[in-house]
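With one protein chain removed, the remaining protein chains of the complex are shown where they sit.
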Amino acid sequence: MIGWKKTARHCAAVALAAVGLVTGPVSAQTQTKIGFNVPLTGFAAADGASALNGAKLAIAQANANGGLGGKPIELVVYDDQGIAKEAVPAVTKMIEKDGVVVGVSGSYSGSTRAAASIFQTAKIPYVTAYAIHPEITLAGDFMFRVSAMGEVQGRAGAKLVNDLGKKKVVIVTIKNDFGQALAAGFKEAAVKFGLTIQNEYEYGLPDRQFGPIASKIKADNPDIIYASGYFYTAGPLVSQLRSAGITAPIIGQEGYDSDKFIEIAGAASEGVYVTTSLDRDSDAAATKSFLTEYKKATNAGPDMVAASSYTAVAVAIEGLKKTGGKGGDALRDAIAGLTYDSPIGKLSFNDLHEVAKDVQVQIVKDKAFRRHSVISDPVLLAPPTKKK
Amino acid sequence: MLYVELIAQGLVQGCIYAAIALGLTLVYGLLRILHVAHAALFTLGAYIGVLTTNATGSLALAFVAAMLVSGVAGVAVFRLGYQPILNRPPFVALIASIGLYIAAEEIFRIVFGASGLSFVAAPLQSQVPIFGGLQFKQAEIAVMLGTALIIAVLAYLQNRTRIGVACQATVSDPQMAESFGVSLQMVRDINFFVGSALAAFAGVWVGLLNNLVEPTMGSVPAYKALAIIVLGGLGSVQGTLLAALTLGIIESFGTIYLGKVLDRNAIAFAFLIAVLLVRPQGMFASK
Partner (left out) sequence: MGYEITLLTTMGISILFALSLNLITGFCGQISLGHAAFLGIGAYASALSTKAGAPFFLAVLFAMAFAGIIGVVVGLASLRVRADFLAITTMGVGFLFVGIVRQQDALGGELGISGIPDTGLSRPAFMVLTLILAAIAAALSIYIKRAWMGRVFAGIAEDEDTMRVLGIDAPSYKLAAFAIGTALAGVAGALYAHHLKFIGPESFGFVESITVLSMVVVGGIGSVAGVAIAAALLSVLPAWFQIIGDYKLLVYGGLLFLMMRFAPGGLAGIFASAMQSRNRTTNRGKP
């Protein structure tokens, strides 16, 4: 019985391979499609809009440079509302109906996590732009991620506190996977640096009123505040901390990384540190050209989400160029072997297909993000590997 | 000292809740509709507030414009949306209201963008020291004073004017009021106008406190205001007021001391369920 099943599976595999050989050249005739799931409606629509802009820019640039062997590349966009339930039919459809050869997630962790196993089962490479859930890359060997994981960013935050010579920290954590991962990484490294965590407060994604937390932090009187959030929570948070009379420096992360944060927090945003992946004052050609091109294309200031989505799509295109449009195992191996100069730094993937790179520290000065320092510590910032 | 600050912060939030929930309770008291789309009028008010301030530089004008526009929109929602289905079971209006809210949220996103709007130069942002290191944003003090003032004005109108008395009479006995020559239509219109204007009032303040108005800013008030009017005993103005302020203070302490156990919404609803188990008619219901 078992033997029969095995034989049947072998036959099916051979048959599929044969079909693949036959249809291979045929599908190369048509346009190469990159699938892109992104929250265009729902709670994450603001980040979704940025992500889509970044992805479109990457496609436009590639097509202006001749696309893939002279043919333009097509971006197939599906709205997943940032939720798992909507992502599943969306990515199933882009795989089966549109026949995408590679997928890119421009979405949050929930939908990306659900989509990951579908791409893995279909043996189609899936590049995650900025979702930080640790289990995304654990879904299998077709998964890639171009951004640093939450824990890694949290450890960078603790190092920044230490570098700034501060000891007493209060943590303000946003209650979702992003905040939880950041806090876990921060606390882990805080022990190493001998930091004292005075208190930790948590808030929910819809919260915009932080008066009580501000009052309590004022009583705690910390040296520095490590507060996670997105620009739409961080703007009101920073502004309310300052108006309660708290002068301690504040460290944010890539969720802050949007001009909108500065617009909302206004004068209170001055001097806020942000650990992120986009350096506005970079000398690197890839970053500089992205910053100007993005501004030209969208007439808006680039942010981390846009830069990461741009990078994820660009990585997928780079892989496709290596394989000449072929997908599957060949594309997976091609992407895994890439070293790529992206707007968010030089990328190469480890055996778990996570990237190791420096963390950029930006500081808000005169209503703009400016370079403060770069945290470069390959040991501290090492992403998890397969063996873990 | 910390407790004083926490109470004060709770009151600021409570005042916002009060302004939103009062409008909702006016509507509920009269028509028994769980009016979720009330939160859309709150958002509308906030948008009008920011747009007007940015265009004219006058916050006072922004309040007037926001309250007028939302008030009229509220009457339109009632006339076009609810009036034809009033004699249906209550969940029909509830679902209609939810549909309306979802659609409104999307319209704000499509028209004004997903990342929301901010004031170009947000007014009332400077600090006011009170005593012993305690300090507030001007806007926070203004919220409390403004809400107290508007409630006082409403109470005066309700008890001292013909229309106010007519409204009260209609709530307690519509048939009787009608037989005394009160126009039901007019009373309902006025209730929706005033209730929606109050929501807009709260919306402008929230926009000012956060310096941010977003398409989704109504999603929390949409359900929390319902919880507050239930706590207050459904339809009772005094009860709603007390419930709103109490909830504001409980959340204020809760986020600090219970934040690790339950989130803000869960704290609010744990409180609600606890109250309803002891007093199924609401915390401050008269009966």
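Note that the chains are named A and B in the order they appear, and that numbering of residues resets to 1 at the start of each chain.
Just so it is clear, contacts are C-beta pairs under 8 Å (C-beta built on N, C-alpha and C of every residue); 3 or more make two chains touch, one makes a residue touch a chain.
In this text, all values refer to a predicted model and were calculated from it rather than measured experimentally.
Novice: Touching the left-out chain: which of B:7, B:102 or B:141?
Specialist: Counting the whole complex, the residue in contact with the absent chain is B:102.
Novice: May I ask which residue of A:31, A:63 or A:92 touches the chain that does not appear here?
Specialist: Once the missing chain is taken into account, the touching residue is A:92.
Novice: Among A:176, A:298 or A:350, which one touches the chain that has been omitted from the display?
Specialist: Considering all chains, including the one not shown, the answer is A:176.
Novice: Which parts of subunit A are in contact with the chain that was left out?
Specialist: That gives, for subunit A, the contact residues 40-42, 77-79, 81, 83-86, 88-90, 92-93, 95-97, 109-110, 113-114, 117, 133-135, 138-139, 175-177, 179-181.
Novice: Which positions on subunit B touch the chain that was left off?
Specialist: Interface residues of subunit B facing the absent chain: 32, 34, 80-81, 84-85, 88-96, 98-107, 110, 223, 226-227, 230, 234, 260-263, 265-270, 272-273, 276-277, 280-282.
Note that only the chains that are shown with their structure count from here on.
Novice: In the complex, go through subunit B and note every residue touching subunit A.
Specialist: Per the stated touch rule, the residues are 1-2, 5-6, 8-10, 12-13, 16, 106, 109, 113-116, 118, 122, 125, 127, 133, 135-137, 140, 206, 209-212, 214-217, 219-220, 251-253, 255-256, 259-260, 263-265.
Novice: Okay, in this complex, where on subunit A does subunit B touch?
Specialist: Touching subunit B from subunit A are residues 41, 43, 45-46, 48-49, 175, 200-204, 206-209, 211-216, 218-219, 231-232, 235-236, 239-240, 243-245, 258, 260, 263-266.
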